[in-house]
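With one protein chain held back, the other chains of the complex are shown just where they sit.
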Amino acid sequence: MKVLVCIKQVPDMESKFKINANGTWFDENDLAYRINEYDEYAIEQAVQLKEQLNNVDITVLSVGPARVKEALKKALAMGCDDAVHIEDEQSSLKEPFQIANFISDFAKDKGFDIVFTGMQSQDRGSGQVGIILSELLNMSCVSTIADFEYKDGITVKRELEGGLKSVIKVATPVVLTCQLGLNTPRYPTLPNIMKAKKKELLTIPSTELFSVDSSYEIVNFYHPQKSGGSLILEGTVSELVDKLIGILKEKTSVL
Amino acid sequence: MKLLLVGEYQEKKLLNVTYDLVGFANKLGAEKVMVASGYESDLPKFDGKLYLANANDVGEYNPSVHKQMILDVVEKENPDVIVFIHSSFGWDLAPRVATALKAAQFTEVIDFKDGSFIVPSCNSKLRRELKAKTNKTVITIQAGAFSPLEEPIGSVSVENITPLGSSNVEFVSYEEAEAKGLDLTKADIIVTAGRGVGKKDNIPIIQALATKLGGELGASRPVADNEWVDHSHQVGTTGQTVSPKLYIACGVSGAIQHLAGMKKSEFIVAINTDKDAPIGEIADVLIVADVLQFVPALTNKL
Partner (left out) sequence: MEISREIYWNVGNSLTTIALMYFFTFLAMGYVVYLFYKRYKVYQLGKPLNRTDNLAERIKFMLTNMAGQIKVRRRSRPGIAHSIFFWSFTILFIGTFLVFVQADITDLFFDYVFLKGDFYKVYSFSLDIAGLVGIIMLGGLFIRRFVFKPKSLVTSKEDTIIHILLFAILITGFLIEGVRMAATELKTNPEWMIFSPVGMVIANMLSQVSDSVLLLSHKIIWWVHLFIVLAFFIVIPVTKLRHMFTITANYVFKDNGPTGKLVTLNMEDETIESFGVSKVTDFTWKDIFDADACINCSRCQDVCPANATGKPLSPMSVINRIGNAAFNDPNINLIDDIGRDSIWSCTTCRACEDICPANNEHVNKIIDFRRNLVLMEGEFAGDEVMQAMDNVEVNGNPMGLAMASRGDWAIGLDVVIMSDTYEIVKNPVDVLYYVGCYASFDARNQKIAKNFVEICNASGIKVGILGKEEKCCGEPIRKMGNEYLYQELAKENIENLGKYNVLKIVTTCPHCFNTLNKDYRDLGFETQVEHYTVFLDRLEKENRIPMKEEAFDCTYHDSCYLVRHNDIDDQPRSLLNAAGANIIEMDKSRKNTSCCGAGGGRILAEEHLGTKINIARVNMAQETGAPTLISNCPFCLTMFEDGIKMADCEDSLVVKDLSEIIVERLKKS
């Protein structure tokens, strides 16, 4: 069985983000990078499937600048067999549709049975690439899976709102996007880290792959006015209660 | 501007969040038309047209057929923007429709300004303002961002539709949530009790606020260790890491291990008698007051 895992390298969400010179994205300096959390579940699920069935080949792929090779190496250390780096220095400014087209151009003739990817990225959070990819490759797609079982075919559980789940059966070829709670990603053991150094890592410049025009423009990218920024309120209890309720109504959607 | 709103049904009922779509349309003052796979027994209340596919035939989760359903209506109505709720239903379907229409898609829209849509990035720390270049646009809107303030009124005129197409997934069943140890990571609102609460007997005060808000009770490390609250409620590096829409920290000083577990929360309110408590550094609002006085008053007023 051939499995493709699509991952994205994102900055750690604890970072202090500064807007770049063009006002289109954040400045990439002084950021700590990691594998997108949702993609870690995708890698782990693929590796677990490999451990279950044995005859599974996992290709891990990522679109991005040179630094994403580190993310691919970690995925290899977790158990993927080979890696593909679609090199693109401007990937953070490319749209999900453009990214999906790079991947589909690479993947279209490879005969992948299952594609695992995270349901969204922690930085942009569009949640589109996986699903668009399924449309381009003409594969079925189920998003937001919190459970996966391979037994007489694939049965997944989608995570819906309020703790509810839906049980879905789907046949290969299929794209599955992974949600928090699907599994606990393993910590790579040292022998696997060392084996990973020898695994194949293919680099393909994105310019060699199918490219589409952008569909939107980025008008602005900014920090929202901090709705308080540690607004310190003092006063009588009833004054404070009224003030807080007003703020909650204005700044949040919970009331 | 004309909007095609995609309504949602689940377990044979119209989901209330569908009215957010109406609220969005009203905010923009746009013309609206709705499409849904649902049931005539539970129709939405608004004045306008509803294209209804029978969910008994077409299913509640059936992406390839639902996609076709929407494309059929797009063909008929030629909307400028197709609007989904940013829900497990909406974010699953929107990209399929956008790809078919070669339309720009914007995810989790929270505002609209001068022809641009505004979406959050990086755990809501940042904002992107995006303007489509394509003829049509597909968007998902954040639930709660456009909720209408008024009660829904009106009646729809229904046109039944039967989209063609075959399923490529098989819906088996729904599964209710198991009572499997408290999962705070899914809570939208968390009200946490810290040491400032004083003693175990005061915990119900905090619980009452959590319940009133429809949220969950959280606990700081010392509170859990002292067993005022069960460990499963603990928030922090050695408890759960949470990112709710609203986090209210009651009498929590803000030790670094606790902050690490909740600082991703979208809006943080801290109640503490100490103006300089470390939690003030990440709180959006710091209420300088005694938890035992402020919290009951707040609960009553809500």
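Going in written order, the chains are labelled A and B, and every chain counts its residues from 1.
Here, a contact is a pair of C-beta atoms (placed from the backbone, for glycine too) under 8 Å apart; a residue touches a chain by one contact, two chains touch by 3 or more.
Treat the numbers as computed from the prediction; the structure is a model and nothing was measured.
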Residue among A:Lys2, A:Arg186, A:Lys199 or A:Lys243 touching the omitted chain: A:Arg186
Selected from B:Gly59, B:Pro152 or B:Pro222 as touching the chain missing from the view: B:Pro222
Sole residue of B:Pro95, B:Pro120 or B:Gly254 that reaches the chain not shown, by the stated touch rule: B:Gly254
Where the unshown chain meets chain A, residue by residue: 12, 14-16, 30-34, 184, 186-191, 193-194
Touch list for chain B against the chain that is not drawn: 195, 221-222, 225-226, 237-238, 254-257, 260, 278, 281
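As a working rule, only the chains that are shown with their structure count from here on.
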Chain centre separation in whole Å, for chain B relative to chain A (CA means): 20
Chain A residues touching chain B - in the complex, by the definition given at the top: 11, 13, 17, 19, 26, 95-97, 119-120, 122-128, 131-132, 134-136, 140-144, 155, 157-171, 180, 214-224, 226-234, 237-238, 240-242, 244-245, 247-248, 251-255
List of chain B residues in touch with chain A within their complex: 10, 61, 63-64, 87-89, 91-92, 94-96, 98-100, 102-108, 116, 119-134, 142-145, 147, 168-177, 183, 185-186, 188-189, 213, 245-246, 264, 266-267, 269, 275, 280-289, 293-294, 297-298, 301-302
